[in-house]
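Removed from the display is one protein chain of the complex; every other protein chain stays in position.
Chains: A, B and C, in written order; residue numbering restarts at 1 for each.
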Amino acid sequence: MRFAPTPDQLELAGAVRELLTDACPPEVVRTAWGPEGDKARTTLWRQLADLGLLGAMVPEDDGGLGLTEVDLVPLFVEVGRAAVPLPVAETVAVLAPLLAAHGSPELGPLVAGDLVGTAELAGSGILPWAGCSDRALVRSGAELRLVDLTGVDLEPVTTVDGSRAAARIPSVAGASLTADPAETERAWLRGALAAAAQLVGLAHRQLDLAVAHTRERKQFGVPVGSQQAVKHLLANVLLDLRFCVPVVQRAAVSLAAGAPEARAHVAAAKAMTSDMAGRTARSTIQAHGAIGYTVEYDLHLYVKRSWALAASWGNVAHHRAVVADSLGLPPAVDPSALPWEATR
Amino acid sequence: MRFAPTPDQLELAGAVRELLTDACPPEVVRTAWGPEGDKARTTLWRQLADLGLLGAMVPEDDGGLGLTEVDLVPLFVEVGRAAVPLPVAETVAVLAPLLAAHGSPELGPLVAGDLVGTAELAGSGILPWAGCSDRALVRSGAELRLVDLTGVDLEPVTTVDGSRAAARIPSVAGASLTADPAETERAWLRGALAAAAQLVGLAHRQLDLAVAHTRERKQFGVPVGSQQAVKHLLANVLLDLRFCVPVVQRAAVSLAAGAPEARAHVAAAKAMTSDMAGRTARSTIQAHGAIGYTVEYDLHLYVKRSWALAASWGNVAHHRAVVADSLGLPPAVDPSALPWEATR
Amino acid sequence: MDLTWSPAEEAFRAEARAWLEANVPRGLPSGDTREGFAAHLEWERKLFADRWAVVSWPERYGGRDASLWEWLIFEEEYYRAGAPQRVTQNGIFLLAPTVFEFGTPEQQDEILPKMAAAEQLWGQGWSEPGAGSDLAAISSRADKIDGGWRINGQKTWTTRGAFCTHLFGLFRTDPEASRHAGLTYLLVPLDTPGVTVRGFGRLDGDEGFAEVFFDDVVVPDSAVLGGVGQGWSVAMATTGSERGLTLRSPGRFLAAAERLRALAVERAGSLSASARDGVVDAHLRAEAYQLFTLAQVTDLVEGRKAGAESSLNKLYWSELDIALHETALQLLGPDAEVDGPWSRGHMFSLSGPIYAGTNEIQRSIVAERLLGLPRK
Partner (left out) sequence: MDLTWSPAEEAFRAEARAWLEANVPRGLPSGDTREGFAAHLEWERKLFADRWAVVSWPERYGGRDASLWEWLIFEEEYYRAGAPQRVTQNGIFLLAPTVFEFGTPEQQDEILPKMAAAEQLWGQGWSEPGAGSDLAAISSRADKIDGGWRINGQKTWTTRGAFCTHLFGLFRTDPEASRHAGLTYLLVPLDTPGVTVRGFGRLDGDEGFAEVFFDDVVVPDSAVLGGVGQGWSVAMATTGSERGLTLRSPGRFLAAAERLRALAVERAGSLSASARDGVVDAHLRAEAYQLFTLAQVTDLVEGRKAGAESSLNKLYWSELDIALHETALQLLGPDAEVDGPWSRGHMFSLSGPIYAGTNEIQRSIVAERLLGLPRK
């Protein structure tokens, strides 16, 4: 038993954090919202590739880092903290390991940063990051297919988080990658896990902004953050957040071990982090007051990404239902009959 | 449109409040917990009869006050505020009007205060106030039966609110009063409405105690109630409570008018007040600190009655489900399947 | 207790409903963009033309002398018909009651008809960079000059300020007086030389706010509303106005709860248990808010003042609005991130606990004024 990241894991996460502090400050996320975003995105993608991050889960023999889901959690916390406006999770956690497993020739350029890959398995019909991606992993039933987006005419979809560059999933068949339900499930769980880890990082960032703001901002002659109501609001955010972290870590451990509990453990992680994300956004906006409610201030960049990720890869209702199943809970009954009308 | 109690209603409620302030202070409620309770209860019951309250819903021709459910709400708020340790609601709102409708000879002695009557229609198997009652209205299917408790060997049930004098419903058949589902439903809705109104009064009392305590109690050199956290805690209690009141009033208006919405409106009232009761108890105990957690202080008398009433006459889950039905909401689905496993 | 409407009120409702059904514009863009605002102005002018813009105002200002009950009925029908939030609301609901109470006859005749007709569009100038919740910290100043006042300073968070023609606000006219004292309520045309307006984006991206800069802006003495140095009490008096126009309309939340119900029915295939509970709660709370308002209006009509009670309203509707929209997003599942009425409504709802006095401040008001807890 040693339930803490290893020094190696911390070191790698530290390197990613350092890179992203420089390479993905709020201005870069903000730029991704506008038409000027493409260049910044390309540069950033290349930098992530240079760090080896894009091949993190690709075996070393295939030119990757050979890491597991457990190693990935601290990395995706950093990706979340910086709100990287690129499909890092989709490429690193979902697409690249699948391509590697199937010996796809697309793997090399993807890991090298020459291609950007996104993925959508929920069946929402909306492909995030479509506008900045070259390849897309989509699902048809339990089959996963790889679509080449080059030259495809995309129908953009406006999303709350303007950096998502979303579009309707194009009606291009693509090439079948796998139809193995176990492999599809694993890809789905990896996507959900990566989303959960990002939600942790995004919440950290929102909380840091709120703490910095309320320490400085004065009203009634004192810092806003010295008011008990604000203190307790933000203490609750930290509480919420800190208890999500080990649940996300456990999900990674189970998934990496191929444990049968992985499905329930990932569901626990995604359910808790998605719930937490909603509360964190609301509380940190509230702690900021009016400035938290503008697009000129940075907070919204992180808030909106967290809303997007909370709704993606299964929302709270789905993942809580998965946990309920794993507990063997009977279905809920609808107790609307008056006592003598009971229909049991 | 005039959505406020009439001067007459306020006057009657004022009279009941005045009586109960004298006749049912916390000591009387406390006494009802012990073996000494019987005498105090009998005296109090007689005082309520003298005021005419026991026949409040009995037609004037039958010796009652001829009031409606609308008039009853402010009265039961007062009964709740005082946590009267007697089946006032069961007798006044449920049993007496039924006996009157069926010309029962038991009506006279009940209204005169010579008999005490209780009721249980939920089918819980537990009869509240059994230990201090002479008659009990119980249900068998949709049929309501009147049981004479005289000389019946009761099997007491210990409840959280020790004043409830509960017992297992005795296996005595009793006399059939009605088998009309509409009449049974109306009796049930009146019981639920009376419980909702009492919950409002009980919450008021808890809040008053918490405000009085936190104004006086000093810690860190200032009154506890000057701390923002305590202020906001109790402000939320008032908020919760104040928005329950008109919902309870509307339920009474609909029930008195025999409106088809009565079922949904009573459900709204009981769902909201039961939910509110839980939050109020928790918050007022918390505001008191350790003293709120003892039986030597009065708060617990009101807290425990409110827990009992929240669970009686249908709990939150039941009444919320009734409202859901009235809205035509489809049944909930269990979204535990992964997207490609969907079974719709 | 009486929850029925009179035949006259029912007739009023029928007339309003018929007119709204025939006239409410469909698919109006957001009123917080420049193009959208123009479309909304057109709608406002249509409302005015048929005397639906300010139903509770006297007829001479374009109203119908409607009772508070009729006003509530109109609002219910307005939102039920899917009509948009009013871009004129800061004038009609915040400034107008103050003008009715404190304005000179000249000010009333000058301001109210043009406001009703949406010819003058009023923005609120209360907050400043250093004075948000702490409004008494206002530092923008107006110095007395011959025949008027010279204004210097900055206001911010002026809703739709970039599209407004006029601003009402509090300015410090006595620099010696501190905090609440020495403030004056002034009315400023935004085309006065020296005024600069800079719009900026709300959470939903629309240019819904503005900063307003004052650089030696001169206004005449007639710009003072309610007396020099009386600004604080004039501004505060509005919140308890007996005309009740500052009540937040229950109609908006009833309509939203009904749209949520329809969404749940439409998305029955993904109606989770907690979302279903959320729909029920939204409905219960919207109705509770309506009923609470009916009781308040009864009190107002019978001469019992509301006062600090309005803090309860603010807390209730703002939290209801958020919960309602969060339930909608749950129902939408992966579609929740798509830009649309629900996601926009969700973002808008998050401003509820912040503007017009944060909910933290409202809770303290409730605790101190309604419960009598000690200030410190």
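The working rule: a contact is a pair of C-beta atoms (placed from the backbone, for glycine too) under 8 Å apart; a residue touches a chain by one contact, two chains touch by 3 or more.
Since this is a predicted model, take the numbers as computed values, not measurements.
Trainee: Would you list the chains present here that the left-out chain is in contact with?
Mentor: So, taking every chain into account, the missing one touches A, B, C.
Trainee: So one chain is hidden, and I want to know which residue out of B:106, B:161 or B:240 touches that hidden chain in the complete assembly.
Mentor: B:161
Trainee: Which is it among A:102, A:232 or A:279 that touches the chain not included here?
Mentor: Looking across A:102, A:232 or A:279, the contact with the absent chain belongs to A:232.
Trainee: Among A:271, A:311 or A:338, choose the residue that contacts the chain missing from this document, as touch is defined above.
Mentor: In the full complex, the listed residue that touches the missing chain is A:271.
Trainee: Which parts of subunit A are in contact with the chain that was left out?
Mentor: 1-6, 9, 70, 207, 211, 214-215, 222-223, 225-226, 228, 230-232, 234-236, 238-239, 242-247, 249-250, 252-253, 268, 271-272, 320, 323-324, 327-335, 344
Trainee: Determine and list the subunit C residues touching the chain excluded from the picture.
Mentor: So the residues of subunit C touching the unseen chain are 273-274, 276-277.
Trainee: Take the complete complex as the reference. Which residues in subunit B touch the chain that isn't displayed?
Mentor: Interface residues of subunit B facing the absent chain: 122-124, 126, 157-162, 164, 166, 218-221, 227, 229-230, 278, 282, 285-286, 289-290, 292-296, 300, 303, 307-308, 310-312, 315-318, 320-321, 332.
Criterion: only the chains that are shown with their structure count from here on.
Trainee: From the mean C-alpha coordinate of subunit A to that of subunit C, what's the distance rounded to whole Å?
Mentor: So the centre of subunit A lies 37 Å away from the centre of subunit C.
Trainee: Using Cα averages as centroids, what's the distance between subunit B and subunit C in whole Å?
Mentor: About 39 Å separates the centre of subunit B from that of subunit C.
Trainee: Tell me, which residues of subunit C touch at least two other chains?
Mentor: 270, 272-273, 275, 360, 363
Trainee: Of all residues in subunit A, which are in touch with two or more distinct other chains?
Mentor: 122, 227, 229, 317-318, 321, 332
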